[in-house]
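Shown here: the complex without one of its protein chains, the others still in place.
Note that the chains are named A, B, C, D and E in the order they appear, and that numbering of residues resets to 1 at the start of each chain.
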Amino acid sequence: MLKGPFLDKDFIGSNKNYDKADIVMLGMPYDCTCTNRAGTRFAPQQIRVESIGIETYSPYFDKDISDIEFFDAGDLEFPFGNAEKMLKITEENVDCIYKDNKKLLGIGGEHLVTLGSIRALKKYYKNIAVVQFDAHTDLRDEYLGEKYTHSGVMKQIANLIGFENIAQIGIRSGEKQEFSLMQKYNTHKFSPAELDIFSDKKIFITIDLDVLDPSLMSGVGTPEAGGMSYIELINWLKYLKKFDITGIDIVELAPDIDTTKTSTATACKLIRECLSIL
Amino acid sequence: MLKGPFLDKDFIGSNKNYDKADIVMLGMPYDCTCTNRAGTRFAPQQIRVESIGIETYSPYFDKDISDIEFFDAGDLEFPFGNAEKMLKITEENVDCIYKDNKKLLGIGGEHLVTLGSIRALKKYYKNIAVVQFDAHTDLRDEYLGEKYTHSGVMKQIANLIGFENIAQIGIRSGEKQEFSLMQKYNTHKFSPAELDIFSDKKIFITIDLDVLDPSLMSGVGTPEAGGMSYIELINWLKYLKKFDITGIDIVELAPDIDTTKTSTATACKLIRECLSIL
Amino acid sequence: MLKGPFLDKDFIGSNKNYDKADIVMLGMPYDCTCTNRAGTRFAPQQIRVESIGIETYSPYFDKDISDIEFFDAGDLEFPFGNAEKMLKITEENVDCIYKDNKKLLGIGGEHLVTLGSIRALKKYYKNIAVVQFDAHTDLRDEYLGEKYTHSGVMKQIANLIGFENIAQIGIRSGEKQEFSLMQKYNTHKFSPAELDIFSDKKIFITIDLDVLDPSLMSGVGTPEAGGMSYIELINWLKYLKKFDITGIDIVELAPDIDTTKTSTATACKLIRECLSIL
Amino acid sequence: MLKGPFLDKDFIGSNKNYDKADIVMLGMPYDCTCTNRAGTRFAPQQIRVESIGIETYSPYFDKDISDIEFFDAGDLEFPFGNAEKMLKITEENVDCIYKDNKKLLGIGGEHLVTLGSIRALKKYYKNIAVVQFDAHTDLRDEYLGEKYTHSGVMKQIANLIGFENIAQIGIRSGEKQEFSLMQKYNTHKFSPAELDIFSDKKIFITIDLDVLDPSLMSGVGTPEAGGMSYIELINWLKYLKKFDITGIDIVELAPDIDTTKTSTATACKLIRECLSIL
Amino acid sequence: MLKGPFLDKDFIGSNKNYDKADIVMLGMPYDCTCTNRAGTRFAPQQIRVESIGIETYSPYFDKDISDIEFFDAGDLEFPFGNAEKMLKITEENVDCIYKDNKKLLGIGGEHLVTLGSIRALKKYYKNIAVVQFDAHTDLRDEYLGEKYTHSGVMKQIANLIGFENIAQIGIRSGEKQEFSLMQKYNTHKFSPAELDIFSDKKIFITIDLDVLDPSLMSGVGTPEAGGMSYIELINWLKYLKKFDITGIDIVELAPDIDTTKTSTATACKLIRECLSIL
Partner (left out) sequence: MLKGPFLDKDFIGSNKNYDKADIVMLGMPYDCTCTNRAGTRFAPQQIRVESIGIETYSPYFDKDISDIEFFDAGDLEFPFGNAEKMLKITEENVDCIYKDNKKLLGIGGEHLVTLGSIRALKKYYKNIAVVQFDAHTDLRDEYLGEKYTHSGVMKQIANLIGFENIAQIGIRSGEKQEFSLMQKYNTHKFSPAELDIFSDKKIFITIDLDVLDPSLMSGVGTPEAGGMSYIELINWLKYLKKFDITGIDIVELAPDIDTTKTSTATACKLIRECLSIL
């Protein structure tokens, strides 16, 4: 055999043993329903490659992810242009993770992948709440006639777990009717303490990276000015740390759009912070 | 004929009837006096194309531009490298708009186009004030021997309507003499309430997009660090809503510079907000 | 009304009267089955915008497209991620064009759109042959379980009109089985004279722009080195001019990938040449 | 003083003594009449910077430019948007060069600058011929009402020296009337031997870089497919070497458009070859 | 000689006389130890070129750099991949500057160049303190076996002048051990007043541009979200103005990464502000 030393092909700081892992990182490279620029399909690969460039230590959480037992499972292979099949494959694999009593760290792909994860999660836990960080409401019933799109994923999830178990943070774009829905069900949250209603729930956090201001996170399909700073997002995560979190996913990075690679590097660091609170 | 359905070729939410319109959107694709990188000439086209990707509903103003009667007139055709002719064509067309008792939503092009609009406006209203959002003073008497340049447009406008009718917001770049002029005439404003002196005036708002921080708005010829955030600009517009606004223009976007398209998408949203207060 | 002059919003040289037109230019902005980088959905818009920069006169064909009666119908609106509906909409509109006894100049979108056009064409003409310029065979039966993809569009077309009515030019990528199919049916052509077998047919030419070398045409999802030069493609078109051509489409431009805009400008010129031989 | 060593701020291989120089390199950073994308104004600076990366030895001409006496005079400072003043400044400076019995190596800037050089040249030599390498005829009488534009520079030069003293090589774009002019005066040349009619003339070579295929030279305002390869252009220069060349200019590079810097690097090498034949 | 006028080849506002200068601007284009993306070697050249586009007047410090006596010495020439030789050349040249009783304004290149400057500075002043603005601790003992790298430059400087003479501002990335070192020696500072301990020292300020948020300064090898705004950095510099500053360097700009040129333009302005406080 070769002597090496070799660079790691997996996310920096991961270990190689699925059985010992508490957390499973799973790539979900699907992007066929995007309504604007595509390319989220390439995110998990580029995140893995770029992760070599970040530090494993998070000064925000004073934690080194080398000390966390997480396994990088690689990327699922999906058919193109078939949302149903994608959802089924995602659900089946996330099902394994929860059956094995582990937690999920999902990496999209477009936001629709979250629906597959929640479908699996729902089989194992009754008392679920989903905390969504996003620029968009994602509450459409359908988009140009299609039901399963990244513009309606939270509506589908609400159908599964109820609007009362959803919190929406950072929202600043949507149709008038979508904003009315948020108001009706009071899902739009503006301060961390509003999340205390979920203190006895199993929390799933879904982070659409466009919740961050496009000045920092330009590598997304639909940049929306007026978003969060990185520190603001970290502060939300610091508050959420005390909750019972069973899974997190980070979606909608389109790495090729931001040729400075700031977006991809920021996603890598955010994954580091998320591993720190899981 | 063809059955369609077809995508709109005009700005999203516009209607097709000039006569019924309260507002006329007019593209002014001129960029021949720029002192740094050019390309503002391509802004109106790209704004129109990119507008398909934004929502017509503004959560900041709780208004849907589909409910506003505005007509997208398309882009004027200008000669190259002849500022005088461009000003004449602009003036003639804006003249029509005010004669027809409508309001202007101009889309540059470089900042010099604003001079053409003010020349027309001045024929119809006596009591005009111009509120400028900009990183630069634009108060030069001349630039390398030329009088009509985007670096001196506000000086030309001041010559027309008087320095006392000008407010300058977000300024952070210029020659020492230009800053002295701002001080002498007290045109540099730092808080919305300072604009109350214009409460009985016909207001024209001119927004040079480089007033925004280049972290968000990098698609401009001369990026100037230390600029406004999108929310700060929205807050100024919220205050201005109560004034009697007769026209707004949005200038100096150079769409090709920012390949992430964040700049163009942000310009589209800002136009949506501007339509909401016109 | 406004005085203008205004820039044209349509493809340069087009006229405004559908009824008088001999040729209808129709945008088909669909890209949901792409197996690599996406973005062909933005091609028709950008081609229209960029067309302003080209000359209407083609020195290759000594013809000015201002002298040709063609109508720019704009872009169809498609649902996302639903190939069947897209094919239906395309077929219905192209049907109108042939019913009105006109010719089609289609602008993709991904290559799958061609199937919709051929379905319509087949209703009006019995004796059809399709001449494909492409880097890829596009002869897959399915791709990751999906039947209607841009990787299998020529297989679907062969099912409709028979392999004997297909010519494939410029092919240099595919699976071993696909190359075997080309050999079996002798569809792979290397010199213009081989096309003479179609001299009594109604010809439809479909040009996947990746037939050109990616040195020139980098704005495609799957760049394949070893392709044609522009002059080589022009020479094929010069030979085809004598045939009875009923339609042409130009597909798979992904304009945002090539930030130099060479790809989009070249597509515009190629459309000019195609108009010249229709 | 500082010890160094220091990198050269001038074009690689240049010497510091104007008086001893046989050739003067002069930057002419003007770009205000461009009809498409601008940015040629930045070419001389970027060429100077990038020149550090090339070899001083040309294997094509077996010559090292370190052995040639040329002086890099730097870049002229022009007013914006004033073609007449630019032409005057250019003429005055090129006048000095010819008065001092040196040769010119001009670096644009847009093609219009050549007119200034020819005006100066004409005072010192009676028997001038201009050999133009270009994708475009540049024979317009006017463009949108303007006389002095880069689209009409050769027409202006023809007015000065007569069509019979003009050769146009690589042309593949223009209006029908412009191609008619070329035909009428037989200025369009296809093989080097056709240039022998100029064997007793003082030759000025003007190279619009878009004569090269945009696959190689994408950093131009108006990329035109179907252009020359680098080797083809070198072969023309090899033939021209035997002529009595009094000046060369290289124009229309827009360095920022080609972020790979292939265009700028190629311009640097072409300048090296041009120095070799001057 | 030529008449001109000519553009300046040096940093805008500089004068041509070394002897009269109070400040020497010196380019240090070295980048061979970078652990992520390279290209800082091109920073001094591009800063010089881009400086033409900025105003010489700083509204933040109400000072015009045309009124400051500074000399732009150009860029040192370094061997590739030999840190020791680079440090020696840097030290020798900075030595000259301090021997001639001037101040240094260094422009990197990677952060390692600062070590050369401090080595020279230490010969002339006993009582030195270094104020570091940076996203990274730069306190590694070694990196992959190498001692002299940009990841360990502050450790090397601490070895020279003692940890008690170091202040670290803006730090948000490093290994756990590096953060422990900062805590142990209390070098991590969060408010300007903490710098008062250095009121009797000779201050050297070293600014790694990645201290700024990558939303503004994306042109760096390792973008770290959560950084300073431009105004925050200006405020630190305003406080530092009263100290006895003997030198400043600005390092780690990789200009080609940020094709919008916002990073380079911002570096130019920051240099203007730094000249204002030297």
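Keep in mind that, in the parts below, contacts are C-beta pairs under 8 Å (C-beta built on N, C-alpha and C of every residue); 3 or more make two chains touch, one makes a residue touch a chain.
All values reported here derive from a predicted model rather than from experimental measurement.
> According to the contact rule at the top, which chains on display are touched by the left-out chain?
Looking at the entire complex, the absent chain's contacts are A, C, D, E.
> Among D:Asn15, D:Asn36, D:Asn186 or D:Thr259, choose the residue that contacts the chain missing from this document, as touch is defined above.
D:Thr259
> Considering the complete complex, identify which of E:Phe78, E:Phe163 or E:Trp236 is in touch with the unshown chain.
Touching the chain that is not displayed is residue E:Phe78.
> Touching the hidden chain in the complete assembly: which of E:Asp75, E:Asp256 or E:Glu273 does that?
E:Asp256
> Specify the residue from the set C:Gln132, C:Gln156 or C:Ser218 that touches the hidden chain.
C:Ser218
> With the missing chain put back, which residues of chain A would touch it? List them for me.
For chain A, the residues touching the absent chain are 1-7, 9-10, 18, 24, 26-27, 29, 42, 45-46, 49, 73-77, 89, 92-93, 96-97, 256, 259.
> Which positions on chain E touch the chain that was left off?
Where chain E meets the chain not shown: residues 31-35, 37-39, 42, 77-83, 85, 143-146, 148-149, 256.
> Name, in rising order, the residues on chain C that touch the hidden chain in the full complex.
Looking at chain C, the ones touching the missing chain are residues 35-37, 171-176, 179, 213-216, 218-219, 222-226, 257-259.
What we mean here is this: only the chains that are shown with their structure count from here on.
> Averaging each chain's C-alpha atoms to get its centre, pick out the one most distant from chain D.
A
> When the contacting C-beta pairs are counted for A-B and for B-C, which pair yields the higher total?
Greater number of contacting C-beta pairs: B-C.
> On a C-alpha centroid basis, what's the spacing between chain D and chain E, in Å?
Computed from C-alpha means, the inter-chain centre distance equals 39 Å.
> Going by the contact rule already set, what residues in chain A reach two or more other chains?
35, 37, 213, 215-216, 259
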